[in-house]
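I have a structure I would like to understand better, so I am pasting it below and will then ask my questions one at a time.
Right, chain A next:
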Amino acid sequence: MNILTLFIFIPALFGFLILALPDGLKQTFKYITLTATLIQLALGIYLYLNFKTGAEFAGINHEQQFQFVQKLPWISLNMGNAGRMQVDYFVGVDGISVLMLVMTAVVMVIAVLASWEIKQNLKGFFALFLMLDMAVAGVFCALDFFLFYLFYELMLLPLYFLIGMWGGVRREYAAIKFFLYTLFGSVFMLLIMVGLYLSVTDPGTGNHTFNLISMMNPANYTQGSVFSLASHQTLFGVPARVLGFVVIFIAFAIKVPVVPLHTWLPDAHVEAPTPVSIILAGVLLKVGGYGIIRICMGIFPEVAVSGAFWIGLLGVISIIYGALNALAQRDLKRLIAYSSVSHMGFVLLGLASLTAEGVSGAMMQMVSHGFLSSMLFFLVGIIYDRVHDRDIYNFRGLATTMPQYTTFVMIAFFASLGLPGFSAFVAEAFTLAGTFKSDLVPHWMAVCGSIGILLSAAYFLWTLQRMFFGKELLKGGDAWKQALTGLKIREKLALFPLAVLALALGVMPSLVFGKINDSVLALIEFTKHMVR
Partner candidate 1 sequence: MITLTHYLLVSAALFSIGLYVILSKQNAIQILIGIELMLNAAILNLVAFGKFDKINNGGQSFALFAIVLAAATTAVALAIVLNVYRRYKTIDPGKINQLKD
Partner candidate 2 sequence: MTSITPHIDSVVVTCTLLAAGLPLGASAVNFLLPGKTGRASGWLSVLAILGSLILAGIVFSKVWNAGEWSVQQAWFTIGSTTVYAGLLFNNLSALMLLLVSAIALPVHIYSTAYIKAAEQNRYFTYLSFFCFSMLALVVVNNLVMLYAFWELVGFSSYLLIGFWFTRDGAVKANKKAFIMNRIGDIGLLSAIIILFVQYHTFDLTLLFGQNGLVFNSFMRNGLWMAPAHQLPAVWQCIAFGGVFLAVAAKSAQFPLHTWLPDAMEGPTSVSALIHAATMVAAGVFLLGRVYPLFNTTELDILAIIGCFTAFLAATIALTQNDLKRILAYSTISQLGYMIMAMGIDAYASSLFHLVTHAFFKCLLFLCAGVIIHEVQHIKDEHQLDIDPQNILYMGGLRKKMPITFMATVVGCLALVGIPLTSGYLSKDGILIQAFEWAESRAWYYEILPVGILLTSALTAFYVARLIFKVFFGEFKLKEIFPDIHLHISDGSWAYRLPLILLALCSLFPLFSWNPLLYEHAWLFKGFLPVDYLVRENVYHAIVPALINIISVFVVYWAYAVYLQQRKLVFSQKSFLFKLSYHHWYIDTFYQQVVVKAVVAFSQALFWFDRQVIDGLIHQLTRAGKLLAGMSAWADRYIIDGFLLLITQVVKGIGSFFRSFQGGKVQYYLYSMLILMLTLFIIKLLV
């Protein structure tokens, strides 16, 4: 059994188990889910440890350089004169995806730990949770566009229900907004996907193929097909490849999210229950970034290069706009949601630079943000569970009431605002360095990006000052004070590893860079090569 296949389908297996068990056993569901995610984590660690590095394992556009590959023929449709429609079950990892997988595994465990507070309809919750887990894992492993798309869309439905059924007051609005936003992006991506499929033939079989890696090689495009590099076709008067890039980019930009396509995110985050917020921020946003790397830049490198300025600009706008918006919020969760927008802006900026530093920085930022945002949302969840309020103005002096909690909050906040020693610092610093180094984006973007760092300090410190320091003053009075108990073991168990991971990645960035470096270099080399 292929380890990636196991990784993907273990959650599904356990999900069916949960569905099969009677409702009476509902107290065991969370343990079953926890077991599933822990197995996944173990597999993830195994993957990480056995992942080979070196230029010959760089991946990106060389199929044979991927690791843990499984390729099975899956769908084969006879399409008459258009040949056969060939879809493979094709999974594998390279440096870009392996870290995403490991991060996913970790975040999922944390999310399960955060699900302890879910009280109603446990069966549905955990079944959907595991389905979502499977979809996410699949997205990061899939090397066939069709498979990728399948998993990509499969994420939507569980999320819709997870937000809609277990969410806050405006959950219906948030859920539907999220769903429509994402579907809007992905439906058009579907069009481009089909176009790509019809443009590309598998050199081996001569069939049209959805193989992502084949799509990266310009030689595989049929002469005169819409997306062929050589044929310069136009769609609606726009060069077809530019349009293709833009459409797919928009689809992923919605996921990232990039201003101005971000407004689903604050709503979704605020309304979602804590575990879902954690998954959303920790993993799903990364799907956007990953997609941009794997698909946008992999298939349309020359457009990525020529459009770098605009991508970078969007990144900078996201950074600053997200930070400013965070500054204006009074709902703690919303503040963190906007901070995610700001932080993910760095990913885009780094990717736009197309330098080894920038892309590595962006990857690091994704991993780092995965852990840190999970931690932040977990922390918000803790306080929300206790008093069902998270308005910053309703709290004051929490440091006195909950000293340990405050310590974790401070760690998370300072790590997020880029304090050296934590992962976000390395990520942001090198993203900016890469941006500055790049010939594709102007230097001022790096400077603007650094303003975002400053603003992030402003809103995090303001929150600390307003909410945690000063004399204790709670809106709910003594009732709240009673409710705001110290951290439970389970909560510590979730928070501590995250804090340690953030610290470890900050002190030993090579944990990440060591694995991704070859792939990143290969990607840069590949884009340069394609432009030439």
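Just so it is clear, a residue touches a chain if its C-beta (ideal position, glycine included) is under 8 Å from a C-beta of that chain, and two chains touch if they have at least 3 such contacts; residues count from 1.
On the choice of candidates, all candidates are chains of the complex that A comes from, given by their letters.
Because the structure is predicted, anything quoted here is derived from the model rather than measured.
S.K.: Can you tell which one of 1 or 2 makes contact with chain A in this complex?
M.R.: The touching one is 2.
S.K.: Quick one: which bits of chain A touch candidate 2 in the complex? Just the residue numbers, please.
M.R.: Interface residues on chain A, with respect to candidate 2: 177, 259-260, 262-263, 266, 321, 324-329, 355-357, 360-361, 397, 399-400, 414, 419-421, 425, 429-430, 432-433, 436-437, 443, 446-447, 450-451, 453-455, 457-458, 461-462, 464-465, 468-472, 508-510, 513-514, 517, 520-521, 524.
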